[in-house]
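Of the protein chains in this complex, one is absent; all others appear in place.
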Amino acid sequence: MHVHSAAIVGASGYAGLELTRLLARHPRVRITALYSDRWSGEKASARLPLDGPAGELAYLSLAEAEGAGAEIVFLATPAEVSAALAPKLLAKGARVVDLSGAFRLADARAYPPWYGFEHPAPALLAEARYGLPELAREALHGATLVTNPGCYATAIALALAPLLRSGLVRADGVAVTGMSGVSGAGRKAAEDYSFVEVSEDVRAYRLGKHQHVPEIEQTVARYAGACGPISFTPVLVPIRRGILATATLRLDGKASAADLAAALQAAYASEPFVRALPADRVMVKDVVHTNRCHVGVAVDARAGAAVAVSAIDNLVKGAAGQAVQAMNAAMGWPETAGLDLLGG
Amino acid sequence: MHVHSAAIVGASGYAGLELTRLLARHPRVRITALYSDRWSGEKASARLPLDGPAGELAYLSLAEAEGAGAEIVFLATPAEVSAALAPKLLAKGARVVDLSGAFRLADARAYPPWYGFEHPAPALLAEARYGLPELAREALHGATLVTNPGCYATAIALALAPLLRSGLVRADGVAVTGMSGVSGAGRKAAEDYSFVEVSEDVRAYRLGKHQHVPEIEQTVARYAGACGPISFTPVLVPIRRGILATATLRLDGKASAADLAAALQAAYASEPFVRALPADRVMVKDVVHTNRCHVGVAVDARAGAAVAVSAIDNLVKGAAGQAVQAMNAAMGWPETAGLDLLGG
Amino acid sequence: MHVHSAAIVGASGYAGLELTRLLARHPRVRITALYSDRWSGEKASARLPLDGPAGELAYLSLAEAEGAGAEIVFLATPAEVSAALAPKLLAKGARVVDLSGAFRLADARAYPPWYGFEHPAPALLAEARYGLPELAREALHGATLVTNPGCYATAIALALAPLLRSGLVRADGVAVTGMSGVSGAGRKAAEDYSFVEVSEDVRAYRLGKHQHVPEIEQTVARYAGACGPISFTPVLVPIRRGILATATLRLDGKASAADLAAALQAAYASEPFVRALPADRVMVKDVVHTNRCHVGVAVDARAGAAVAVSAIDNLVKGAAGQAVQAMNAAMGWPETAGLDLLGG
Partner (left out) sequence: MHVHSAAIVGASGYAGLELTRLLARHPRVRITALYSDRWSGEKASARLPLDGPAGELAYLSLAEAEGAGAEIVFLATPAEVSAALAPKLLAKGARVVDLSGAFRLADARAYPPWYGFEHPAPALLAEARYGLPELAREALHGATLVTNPGCYATAIALALAPLLRSGLVRADGVAVTGMSGVSGAGRKAAEDYSFVEVSEDVRAYRLGKHQHVPEIEQTVARYAGACGPISFTPVLVPIRRGILATATLRLDGKASAADLAAALQAAYASEPFVRALPADRVMVKDVVHTNRCHVGVAVDARAGAAVAVSAIDNLVKGAAGQAVQAMNAAMGWPETAGLDLLGG
């Protein structure tokens, strides 16, 4: 079995670390380079427990990433950095999996308002394949540029898409609250994320402005045919990792709880990483450290509403695990390759 | 200044303990009896730090509560217990402040579906005064039966009422997510609330079925004129105390963020315990251990939505602190009496 | 490769669950029976994510455990239950790995004072082999009754043994503080372990009375020649899993920090699961969800003391992981079998 070389750029961030752990154990991949300015020069095994040759690698500086010779390059870098780096790597023939939002939106004009920069390589937007296999698997096969979905976007799209597709709920007036653990903010020496400021606190942020919104709408619309503007309120909760999202939808007609649960069940019956459960059995603790997403839906007939609940680990199914799953799909490998080691 | 005698029934629960601390320092009240089966016979000072005579009291069993001779009796008991006990105390001439839901709903028929029991004293429902001073102050003056609002209901009604009254948002299609700390579940030896099961977890519960829903709708309708059915999703978050609620409302016309913020600001400008802030500055940690509620609202014009955010301490403004504030209102005392000691 | 049948008795406790996850993935073992009264009749896959046939097993009641036909039976039961059950299983020819303290102490007379019961099968105490491979490997080979060390005992013995053996510190006057997460108390519906009571709190318990004390002294004495009475103070800290132990020892002569660090380094240089690090680099978060133990030692020449620090995951190296490692040793398999899947 041919083993492919892989590199990780931005290997010291939380997602980069998670990727390193996963790829170090992947049966079809061998890590050949790790890039990180903060740990430049250090041996990887000094930073995380790695068996095998991956531990012997020394981190290289980000500036050297352009010269990455690996067959598959994972970018765990900020969107602007990825937007500049990906074209160079693709030009050299590498396959790129980007964990940032740099290639998620189809319309380049969405980048200034949502991401705060002008897209330097808009032509690549059409080439990029959205790395959410459960909803966009076929397009991923053979992809050379995989854009890894945002964490909130993953949790929310996986819950909404089958429900909207079912026609049992309306595509307009969707209201979502996304509760995320702190690692979603990235590795930060910022006081707002210090233990003293976060523990025992709950607060909403970036209300109505989160960049995962256009991504969710675009993805759900592709899968379900339509998706109205979504009101999304992110909330920071004092856990290290994990996301629970609650989405309130308006029933279209008299759908029962059973109908809606069946829609989720049917959509994911054969999926190794998504499981449909009763809405009050969807819990962050059941999915952390795994590549799984648990989804559920409850009906409040009185209010004419359905509430979908979704849970993932923001660093795994919301980042590194999904990146590996999407790479597997792009390479034509079993999607579970290197991911069935993640325990419950 | 005449000091009134007060008794607390159910003094060992989290709300009961909070009440004990507050009343022990209240300038116009003297605790004369504490009822608790679990601590029956023990001295209060063995259970919490109490200066003065309150510490010398021995807890009496709940069975003796019917004979409570105090002028003001606080019931921190389950709804069914309060529903049976309050009439007896009222008949003896006591003023009753009930922290349960036993007297919150105007319609006795709502009790079986929402609370699971047939109301034994439906005539009292019309007599009870809802203890949310900021929205129902006048009715509280001179009240002999005060029904303390539910914690979620307090946070949500305080945010929704002025916004719905303003006419800037619609009364229908309101979707709320309420994130609460664990003490909201009461003092429990239940595995679901053990540290191992709660820490690092987030989960929704009682979706669409929470008994605070009819209370919110009833309260907001009284204040604002109308309130459509509310979809409410409670979520358990790993903090000891506190509630953050996010309510998504549909804009009616083109209201600006400034318009909506002004509605909240105007409603609470003179209120000692409610403060209007930018929505992303509303945080649980700023209100815990105080009787304050912080509210804010953000507008997502793109989605035609407004998102209101509200934070309280479920044991203070959501229970004991509000009970004291309502007692103050009922007695004609400054509402801040005994509550200005609570620090930031 | 012959696959051996294994059963787990007490499979619903935290250690039992951890064992189930590990054994379900063990290359040389197949779970053939799971015993749990609380989940009796339920399918295992309903309780934890298990691939393969193990998920199809239905939990059997504990009463049926006597009839366990598996070749290797793991007992994750209270000491008194294990003490009664193990003899029956051994008599049937099973190999038993007991996670309780029932067979840890060599002297039957120690059971009443330390464990509160008279030992029903004192003859087995001499037959039992202490399952701490790094310190007692040879005796484990071929063992039919493996007694799994206590969690604190594991962390403390691994740190103390090489240091005492080195002769650089004295065997008397050892003072230990063991800080443990809440899962060490077991799966409990006890209020003392509720989230509200544990979060943001730290408290000492069972001072001087913890049953791991005689076990530590016995183990260290065997390995190092002598071990004076140890003063041990367990402390409950608000984490879900993990133990950090700090042991203050008296220097014997003028040993340097380098000398002591070298003693730890040398003892564990070839060990796959124990790693010597600088004392302030030993952290619980680096070992949780792994079978690793990190140890370090610092010297305070001014106080004539050495302080050893040790960290493990109480459910893995402190329970289930070590049980698997000891089984591997007993069976003559690589000790890492089934344990190299545990990530960092």
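The first chain written gets the first letter, and so on, giving A, B and C; residue counts start at 1 in each chain.
One rule holds in what follows: a residue touches a chain if its C-beta (ideal position, glycine included) is under 8 Å from a C-beta of that chain, and two chains touch if they have at least 3 such contacts.
Values in this document were obtained by computation on a predicted structure and should not be read as measured data.
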Original post:
Quick one: which of C:Ser40, C:Ser231 or C:Thr336 touches the chain that's been left out?
Top reply: C:Ser231
Subject >> Which residue of C:Thr246, C:Thr290 or C:Gln325 touches the chain not shown here >> reply: C:Thr246
Subject >> Contact footprint on chain C, counting only the chain that is left out >> reply: 173, 175, 177, 179, 181, 197, 199-208, 229-231, 233, 235, 237-242, 244, 246, 248, 250, 279-280, 282-285, 288, 298-300, 302-305, 307, 309, 311
Original post:
In the full complex, which residues of chain B touch the absent chain?
Top reply: 21, 25, 48-51, 199-200, 286, 289-290, 292, 340-344
**OP:** Spell out the interface residues on chain A facing the chain that's missing from view.
**Re:** 14, 182-183, 187-191, 193-200, 238-241
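Please note the rule applied: only the chains that are shown with their structure count from here on.
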Original post:
When you take the mean of every protein CA atom shown, which chain's own CA mean is nearest to it?
Top reply: A
**OP:** Averaged over CA atoms, how far is the centre of chain A from the centre of chain B? Could you give it in whole Å?
**Re:** 39
Subject >> Whole-Å gap separating chain B and chain C, where each centre is the average of the chain's CA atoms >> reply: 47
Original post:
For chain A, what residues touch not just one other chain but two or more?
Top reply: 199-200
